[in-house]
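One protein chain is absent from this view; the other protein chains keep their places.
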Amino acid sequence: MSNTDFVLAIEDLTVSFDGFKAIDNLNLYLDRGELRVVIGPNGAGKTTLLDLICGKTRASAGSIKFKNEEMTRLPEHIRVRAGIGRKFQTPSIYENLSVFKNLEVSFPRGRGVFGALGFRCDDEVRAKVDEVAGMIGLADRLDMEAGLLSHGQKQWLEIGMLLMQDPELLMLDEPIAGMSAKERELTAELLLRICRNRSVIVIEHDMEFVSRIAHKVTVMHQGKILAEGPMEKVQADPKVIDVYLGH
Amino acid sequence: MSSKYDNVPLSPERRRLLQGLAALPLFGVSKLGFGASLPTAQVNTTGLAITDTEVTVGQLHSATGTMAISETGSIQAEQLAIDQINALGGILGRKIKVIKEDGASDWPTFAEKSRKLLVNDKVATVFGCWTSASRKAVLPIFEKENGLLYYPTFYEGLEQSKNVIYTGQEATQQIIWGLDWAQKEKGAKKFFLVGSDYIWPRTSMKIARKHIENFQKGRVVGEEYYPLGNTNFNSLINKIKVAKPDCIFAAVVGGSNVAFYKQLKAAGITGAKQFLLTLSVTEDEMLGIGGENFAGFYSSMKYFQSLDNENNKVFVESFKKAYGPKAVIGDVTQAAYLGPWLWKAAVEKAGSFDVDKVVAASPGIELKTAPEGYVKVHDNHHLYSKARIAQGQADGTFTVVAESSDLIVPDPFPKGYQ
Amino acid sequence: MNAIKNWLMRGGYGSFVILALILVVVFPLAMDIFRLNLVGKYLTYGFVAIGLVMLWGYGGVLSLGQGVFFGLGGYAMAMFLKLEASDPESTKIQSTPGIPDFMDWNQLTALPLWWEPFKSLPFALFAVVAVPVLLAFVVSFAMFKRRVGGVYFAIITQAVALILTVLIIGQQGYTGGVNGMTDLKTLLGWDIRTDGAKYVLYFVNAGLLLGAILLCRWIQLSKLGTLLLAMRDKEDRVRFSGYDVSMFKVFAFCLAAGLSAIGGAMFTLQVGFMSPSFVGIVPSIEMVIFAAIGGRMSLVGAVYGTLLVNFGKTYFSESFPDLWLFLMAALFIGVVMAFPNGLAGLYESHVKPWLARRRSAGAPATLPVPPAPAGHAAPVKAEPALSARVSGQTA
């Protein structure tokens, strides 16, 4: 397949660790503006899939096209600059820096060595920080050291750091793990808001949460795609039921 | 090191005070007490650290670091000579006081310490240095500050300084006679040259090669250098086996030395089968190598502990008395022992401690009591000395087998060898 | 007044000003030229130490081969000085006059081609920085691109140090071998061995060091500094924020190399020779401990650490040579086990709160500046060694 409208097109993707195929001949297509949730039992290869897309792990075979551009051989930072953002499972923020600094550092300017040396925090940066901070509900916490935030706030901050870069594809690995019910609610709203002008892939276990946000659900099992489609359809799929209940 | 060498230097104020007092002509009581012949103002016109009763000298060797292995003997010998001189009443009625500095096997430290000794402590002379590198590091300082250094080690030559008296052999004194002996007595025509990779072995081997090729009409069948501290010589030994030299001519130093001889022995190259002449094994090195590994090989030096003469018997006895019956004396140790005595003779001849006067008086100074026999200072500040060949024994001693009939003239810039 | 005070507080420049005063005013007044020249020599190691603060403290990359760059800078300088000292007149005793003495000893009969450019001072000064930085770039680019880090990087830098030492010693016809390049005399006809020259060189050296600290401080306060710190803790996060992490590390390594090289060149000028004993592993690790004792996060602390260790070394090796190694061992172990952040950390955790308590009534509480260089902790510590050395010297 050459040029498509998909923001992300993954074809025949395989990665093996010493013979063990963590991802096995996988195909996946993602539309612009789509919010896709990937579910599956432990060890299905969900996190590995995100690792492959963002470049943390190198594929053994297959192709990953982002906006029709081949990504498989590119280093991580180039993929990020192309518009792929990734949030890790455990909140990964700079604990010693203030919330403001965390966001400022993520602003996509001055990314080279000398660019970083000459970087100045001007009005444009401040405006963007304020905007994002408002979105993630941390506008009144800008001067706080990030390490002092609550667990949920840390998760939001990391999402905010990604939003600073306006990525076209956002990948979130279990964003609500460890959150209170109230925080989950807020997170769901946040996700629905931010997917308006970008595509989002979310890995999640919480089915209630999934059904609340997902446009489409992909079920993975043993490195392969077991089922794909709207939540209700997938939930009714006997293969899926077998995988979840058979174990 | 024993604590008896830890001399605490006088504080500068105190020293200045003492100097000031000594300069007062009427304040001569102490002089009378010690029966000094000359007033300090007369023997010391350049502000050296000399009082009516004491003359301060420096001693600069490595007490720590890799070179401590080699320099310990020199430290001991110099101290012994100084103790003996003091027991005889000192020099010009003044006892010698030593400021001991540790160069720590580090050349910049040598430079730092030599500057301290000359500039801060104003010592009358320095006994010290062992490696060429340390001497090269301090040389500009001695020339700049007009100090005086007695340097004990046999070395590569190519140097002559107003401010240094070289009490060891320069390269030709150690090499040429030995090679001639090897040719005459052992019929050696094919030589294999082996050395550690630094200036002294390289220069020595350069002289050896020129002598073998141009003067002896012999052949050099191999020339190899190994990094300092190398401990694996098996490949080299195989190269030697391929080349089949009549003589292995070796200048391997330090820890490599031990490995070299142990592995030679293990490869079946022993004194009984192969003629080997070395420039770098003295009684000191023998301790580490072990007599059984060196037995039958030959060493070219000017001094061996087993030398049979009256001076040496007395020297060996007093050395062992001072440092224990197991102490051994190598070539450099003996050369270091000469330093204080040569200085004493020069100072007394000059009638002054002033460096310029001592330097001027030095050429022609003779020492009839040297353990190695008679020595004399040449105009080029090196010593006339004899060359000797000795064979290593299984018990770790050397038996002298040959000795040059005449004193060999030192020639640090030998024509035809450059 | 208040503006200056604020500026000093904000960037942590107060401690910098104190250091500058000590280096430029106190030391020259309190010491004779011999001691001052020694301090000058120590300060050249200070360049390496602040380079390590940037590389190790900020960048999280430990190099055990900084001696390589110190040595290369020093050698580049020494080559120029050696050529100037080897004019045909003063080397007429050689078989080939006009080339450095060690070349003559090694039967070279002409100056090697790659030595030729070092006849020019501008080229030599350029090479002082460029050669080490280039080497640093090649080594680190290859490794950081491949994500070699931590322990592996440290060990490979050691291997590089070993290679260079063996090369320099083995190629003595071109490098002076173990002896190094000695007997350097003049810089464009200006005799660097006189007391006057030593004063001048000391101030140039101190000025450059202070300049280097300001440069590093500026980098620390820039986004680059933030990123270096961020990388040390959350490397992946930085990478997935679109930064090429390896290039930042390469930059830190090149910066440290360039600083070390300047130190090396100043060493050559002040001491009058350069030798391979600085290139090897042992001096490289010793330089790491200078930074560790001062505080790996503090530029000013690193300079105090350097001074303290070297004063200690000089003092102890003069008075108790046997104890020196034990003391050094204790310093290494003690700092690592008890004060991972060195003197600066000690100052931050003990002295500063104490000072704050004493002042707490009047002055407004100071905002904690996280990696602020420590100020007066070190000089207080250094005093015993200093006073012992300084007493009785003419001012």
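Going in written order, the chains are labelled A, B and C, and every chain counts its residues from 1.
Please note the rule applied: contacts are C-beta pairs under 8 Å (C-beta built on N, C-alpha and C of every residue); 3 or more make two chains touch, one makes a residue touch a chain.
By definition in this document, contacts and distances are computed from a predicted model.
*Asks:* Leaving aside the chains on screen, match the unshown one to its UniProt name from "Fe-S oxidoreductase", "Formate dehydrogenase subunit gamma", "Sarcosine oxidase subunit delta" or "Urea ABC transporter permease subunit UrtB".
*Replies:* Listed in its UniProt record, the absent chain's protein name reads "Urea ABC transporter permease subunit UrtB".
*Asks:* Determine which one of C:Val53, C:Val68, C:Val160 or C:Val279 touches the chain that has been left out.
*Replies:* Considering all chains, including the one not shown, the answer is C:Val160.
*Asks:* From the list B:Ile69, B:Ala360 or B:Val400, which touches the chain that is not on show?
*Replies:* Per the contact definition at the top, the residue touching the missing chain is B:Ile69.
*Asks:* Which one, B:Glu156, B:Asp197, B:Asp246 or B:Asp354, makes contact with the chain that was left out?
*Replies:* Considering the complete complex, B:Asp197 is the one touching the chain left out.
*Asks:* Among C:Val48, C:Ile169 or C:Met247, single out the residue that touches the unshown chain.
*Replies:* Answer from the full complex: C:Ile169 touches the omitted chain.
*Asks:* Return the single residue from C:Val17, C:Ile285 or C:Val351 that touches the missing chain.
*Replies:* Answer from the full complex: C:Ile285 touches the omitted chain.
*Asks:* At which residues does chain C meet the chain that is not included here?
*Replies:* Output for chain C: 62, 64, 139, 142-143, 146-148, 150-152, 154-156, 158-160, 162-163, 166-167, 169-170, 281-282, 285, 288-289, 292, 322, 325-326, 328-333, 335-337, 340.
*Asks:* Considering the whole complex, not just the chains shown, which residues of chain B touch the missing one?
*Replies:* 63-66, 68-69, 72, 197, 224-227, 229-232, 234-239, 241-242, 255, 257-259, 262-263, 265-270, 284, 287-290, 292-293
What we mean here is this: only the chains that are shown with their structure count from here on.
*Asks:* If I average the Cα coordinates per chain and compare with the overall Cα mean, which chain comes out closest?
*Replies:* Closest to the centre of all protein C-alpha atoms: chain C.
*Asks:* With centres defined by CA atoms only, which chain is the most remote from chain A?
*Replies:* Following the centroid criterion, the farthest chain would be B.
*Asks:* Can you check which chain pair, A-C or B-C, has more C-beta pairs in contact?
*Replies:* Result of the comparison of A-C and B-C: B-C.
*Asks:* Provide the C-alpha centroid distance between chain B and chain C, rounded to the nearest whole angstrom.
*Replies:* Measuring from centre to centre gives 36 Å for this pair.
*Asks:* Which residues does chain C have that touch at least 2 chains other than itself?
*Replies:* In chain C, nothing touches at least two other chains.
*Asks:* Which residues does chain A have that touch at least 2 chains other than itself?
*Replies:* none
*Asks:* In the complex, go through chain A and note every residue touching chain C.
*Replies:* For this pair, the touching residues of chain A are 54, 56, 75-77, 80-81, 85-86, 88, 92-97, 101, 104-106, 108, 110-113, 116-119, 158, 161, 165.
*Asks:* Per the contact definition, I'd like the list of chain B residues that touch chain C in the complex.
*Replies:* Those in contact with chain C are residues 1, 6, 8, 11-13, 63-64, 101-102, 104, 106-109, 111-112, 115-116, 119-120, 131-133, 136-137, 139-141, 144, 156, 158, 197-199, 202-203, 206, 225, 227-228, 413, 418.
*Asks:* Once bound in the complex, which stretches of chain C touch chain B?
*Replies:* 34, 37-38, 41, 93, 95, 101-102, 104-107, 166, 169-170, 172, 177-180, 182-185, 193, 271-273, 275, 277-278, 314, 317-322, 324-325, 391-393
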